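Beneath this line is the structure, given in structure tokens, with notes to follow.
Apart from one protein chain that is not included, each protein chain of the complex appears where it belongs.
Labels run A and B following the written order; every chain starts at residue 1.
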Amino acid sequence: MGLIARDIGYTYSEGTDFEQSALSGVSFQVSPGELMLVVGSTGSGKSTLLRLLAGLLEPTSGALMVDGVPLSAKTTRGAVGLVFQDPESQMFAETVLDDVCFGPRNLGVSDSDLHVRAEEALSAVGLDPDEYGARSPFGLSGGEARRAAIAGVLAMRPRYLLLDEPTAWLDASGRSAIREVVRASRNDAGVVVVSHSAEEFLGEADGLVILSEGQIAFSGTARDAIDDPAVFHRAGLQPPEILAVLQGARDRGFDLPELTLDPVCAAQLLEKAGAWLR
Amino acid sequence: MLSYCNIIFRYPSSSDEAAALCDVSFDVAPGTRVVVLGANGSGKSTLARLANGLLLPESGSVTVDGLRTSDENVIRELRQRVGMVFQRPDDQIVATTVEEDVAFGPENLGIQRDELRLRVDAALAAVHLTGLESREPHVLSGGQKQRLAIAGAIAMHPAYLVLDEPTSMLDPQGRADVLAIIKSLTGRDRGVLHITHDLAEVAGAESAIVLDRGHVVFQGDPLELLGEGRLLSRCGLELPPLARMAIELRRLGAPVEGSQTVATLQEALWG
Partner (left out) sequence: MVAMSIPIPFGQFVPGTSPIHRLDARVKLGLVVAYVAVLFSADGWAGLVVAMGAALLTVALSGVPVRLALRGLRPVAWLLVFTLVANSLRLDVSDPLVSVGRVGIDSEGLLSGCYFAVRIIALVLGTSILTLTTSPIALTDALTRIMAPLRHVRVPVDDIAMMFSIALRFIPTTAEEAEKIVVAQTARGAVFDQGGPVKRARAWVPVLVPLFVNLFRRADDLALAMESRCYTGSRRTRLHMPMMRPADWIVLATGVGVAVLAVVLL
């Protein structure tokens, strides 16, 4: 079981003068119930990877499997759901409920099931279907619109859910609502979150993949990366700020065997290690 | 001085009776950066649009060096004095090349060609875009587009810059670049009104203001603000993890004075 990428690569305009490799030799796996975090700077190949995993592009090398079946537009249709960055700017229907129904309707879900699914999905993202279902998607706040857009993908009941920069542009309350949605999605699906930085989701992730210039610069458990923040530096990224401070303490010779992302625990770790003069 | 005095503002189309801004007063003095914080819907964008008369208050007044935004006879001069930068990088670039976009404002002011050239070159240098003069805007990164927007504003030689969430749509690199530019532009007689929902951007500002549903609920020293955890979360603002760590460190007796960047925190601890 799992969404598995085996040594996949993608080259744009292969065989022409404009040939450009966007991704090469990428392998990883996400299982149901897991949260995998993929980070990389702009141009690291994140968006290409997302499009490959969602079956919107075919890899030019390697193989993609969904629960043992090769990923393709036909056989695994609907198995992998993709929430783009800024998904609310793709909403079009007159009501939120109609918009959420769009995906499952395209999958051929019967009319009687459609509303059940849509209402379930809206509840899953914390929007009361009775209150929000009949509203226009264009009158929602940023956080509400983002959640409604995610519901549009959840209603397709994907076994694997991909989210591109899910909290971008939102304020604090919007972001925490989305984090809650991501957390809850793990009950029904394997989740992949793609982001510019590890700051937001590293604490909840099981696995971490760092992409750099189209290749994997780090692949391991989130715990490994937390305990050794140097993996971020080696891939040309900034580690989460708390880890950067703790790593600095280590570099100064203080004994910190295990690191943490929790601000309060981090402060206590520093105190225990005697990281400042009293 | 850019002064907001007892501002009340209500959107005419708004269904609810509550005002978008309620009795808001503060000043932005030349050479200082004032950060306005608030969640979505707190009224902070409205505040930005009042600064140069794009919106006019229901009561109270906004004045820029004594010019009132409601006085149609001075609006052109007033808008020259208040440079605006908006949230969406793509939606404020008018021209088809980088240099022509920077020139757009000064062209509207009727500046002569030799002077135009000087202003464009100086503005591009200030935002580190020299060398990209003839690029088309759509090939720039988000951070570069936003720096271009800032260049377009400062080429008008404004006394004040009003930035409405200038970094919220950028990636970490773009955000760091733009923030560095904003800090470098503060001072030397220029006042900056910086609107954001990211508390990390308060660092280094002279003054902070928190808006909650149209009301000013905090006004004062940014360092003091970071200690107001309960107030912040009530206003839908989130302390960055690093700030929370700094607070805990202080509680544990570490010599930390509200430091907010990784470097200053390390400096304070064992530097």
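Structural remarks
Throughout what follows, contacts are C-beta pairs under 8 Å (C-beta built on N, C-alpha and C of every residue); 3 or more make two chains touch, one makes a residue touch a chain.
Computed from a prediction, not measured in an experiment: that's the story for all the values here.
For the chain missing from the display, the contacting residue among B:2, B:103, B:202 or B:245 is B:103, taking the whole complex into account.
Of the candidate positions A:20, A:75, A:106 or A:221, contact with the unshown chain belongs to A:106.
When you scan B:46, B:80 or B:196 for touch with the missing chain, the hit is B:80. On the side of chain A, the interface with the absent chain consists of residues 51, 54, 56-58, 73, 77-78, 81-82, 84, 87, 89-93, 102-107, 138, 152-153, 156, using the contact rule stated above. Contact residues of chain B toward the unshown chain are 49, 52, 54, 76, 79-80, 82-84, 86, 88, 90-97, 99-100, 103-113, 116-117, 120, 136-138, 149, 152-153, 156.
Operating definition for what follows: only the chains that are shown with their structure count from here on.
Measuring from the averaged C-alpha position of chain A to that of chain B gives a distance of 30 Å.
Those residues of chain B that touch chain A in the shared complex are 39-41, 141, 168-169, 171-173, 197, 233, 236-238, 240-242, 244-245, 248-249, 251-255, 262, 265-266, 269-270. Of all residues in chain A, those touching chain B in their complex are 41-42, 141-143, 168-176, 196-197, 199, 238, 240-242, 244-245, 248-249, 252, 261, 263-264, 266-268, 270-271, 275-278.
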